[in-house]
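Have a look at this one.
Every protein chain except one is present and positioned as in the full complex.
Moving on, here comes chain A:
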Amino acid sequence: MKYQSQKVAKPYFIAALALFVGQIVFGLIAGLQYLHGTFLFPELPFDVTRMSHTNLLIVWLLMTFMGAAYFIVPEEAQTELYSPRLALVTFWVFLIAAALTIVAYLFVDYAHLAAITGNAILPTMGRGYLEQPLPTKIGIVLVALSLLFNVTMTLIKGRKTSINLILVGSLWGLALLFLPAFYFPHDTVKASYAWWWVVHGWVEGDWELILGALLGFILIKMTGVDREIVEKWLYIIVAMTLISGLIGIGHHYYYTGAPSYWIWLGSIFSALEPIPFILLIAFSFKMLLQRRREHPNKAAMLWALGTPIMAFLGAGLWGFMITLAPAQYYMHGTNFTAAHGHLAFFGAYAMISLAIISYAMPLLRGRTANSAAAQRWEIAGFWIMVLSMLGIALALTGAGIVTVILQRAADDPMPFMQVQDKARVFFWVREFAGVGFFIGLLVYLRSFFIAGEYEYASEMKQALAA
């Protein structure tokens, strides 16, 4: 850590991990409600469990992105953050707003929440991921403005590296792409069309730029590879993201009422969307091979290399499986989508978040790397979470196959609820894998409570002895 003001990233990272735990707890409850529908009903209907699960996911990812920005932008710009105080105030505003929103979900009936927060005046509620009441949405915009002001001012007064330009630029994009959340046309087809500006625009556009910038930063720091090479790769990767992903949004317009030409446009361009993920793998392993130093933070390196691979599996492979129009005709809105959503969100955005936390937290705690013992716990957590998430994705894929065979493609199609019964075994596997994931998360968190830093001398001795 080179600048004092980077310290403000620490509360963001800690809060992110706490919210992550909350996300997984709600995920486990939702998974159980799939199997035992009366569990916690009527106190906690499934939709409330689900929105708590998905919104906590978005919030903890945004928390890490912000923390990462406050950590990276000053270091890249080679100057202190414009206003650390503002960043800290913003942190508390964001955390309290998020907590209050979840509490409101849990204790206030959704329609009532809509009524008391002015939803009738400007309707925004009742769309996936964007369930938040109006005051929360406005709060998100204010928090984003504060972040943008702070990092942009820092960028202006300092060195303008490509990583910083991509990072700050994509944070602007993130905020701009949130604005359609306030646009909810009466026409359901138009509303769905515009909803994807936020959802697809984020995960298959803007956030890939954030991912690239964070990964590029980590790899420069850890491998010591020349910045020019890293940044050239980054531009090619993010170019491919937008070239494929902008028209690729058409893969959401096949069967929702939009004109038929999207069937061709969406299929062709979204079929190219795996390319940036393949390039990310090539890039990170090339940097690994060309490394000029051995960084003692092995755990961070593992996260950094695991991210492109898992992102490729979740987004590239599972995304491709459901993206061509003839395949999606049968798979649209089944647990295939959930399998892809889980593996992609985890592999790309949860893992890059854990990668930057893994790299930055030891520095924020005043050491280059954690002790070897702590890293062993972190690496164990990595493997348990990654393998469990693959289990979740495979189980949901199994459930998707059951739906396609019995309900979508059958000559004598079976009703939805009956098909769900036939897929029970897969929902059990998902739940067990989910428990595995939670254990992995606890193992990972345990690593933070093992004191001490990396000891070069003793590690070297051990390595020589072996």
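Going forward, contacts are C-beta pairs under 8 Å (C-beta built on N, C-alpha and C of every residue); 3 or more make two chains touch, one makes a residue touch a chain; residues count from 1.
Keep this in mind: contacts and distances are computed from a predicted model.
Participant: I want to check something: the complex is missing a chain, and I'd like its UniProt protein name from "Nitric-oxide reductase subunit C", "2-oxoacid:ferredoxin oxidoreductase subunit beta", "NitT/TauT family transport system ATP-binding protein" or "ABC transporter permease".
Facilitator: Choosing among "Nitric-oxide reductase subunit C", "2-oxoacid:ferredoxin oxidoreductase subunit beta", "NitT/TauT family transport system ATP-binding protein" or "ABC transporter permease", the correct UniProt name is "Nitric-oxide reductase subunit C".
Participant: Can you work out which residue in A:Leu289, A:Met417, A:Ala451 or A:Ala465 touches the chain that's missing from view?
Facilitator: In the complete complex, the chain left out is touched by residue A:Met417.
Participant: Tell me which of A:Gln4, A:Gln78, A:Thr188 or A:Gln462 is the one touching the absent chain.
Facilitator: A:Thr188
Participant: Which of A:Phe217, A:Tyr254, A:Tyr359 or A:Tyr454 sits in contact with the chain that's absent?
Facilitator: Touching the chain that is not displayed is residue A:Tyr254.
Participant: Hey, which chain A residues sit against the chain that's not shown?
Facilitator: Contacting residues on chain A, toward the hidden partner: 33-34, 36-38, 41-42, 45-48, 50-51, 110-111, 114-115, 119-120, 123, 125-128, 131, 162, 184, 186-190, 192-193, 195, 228-229, 231-232, 235-236, 238-239, 242-243, 246-247, 249, 253-263, 265, 329-330, 332-335, 337-338, 407-410, 413-417, 420.
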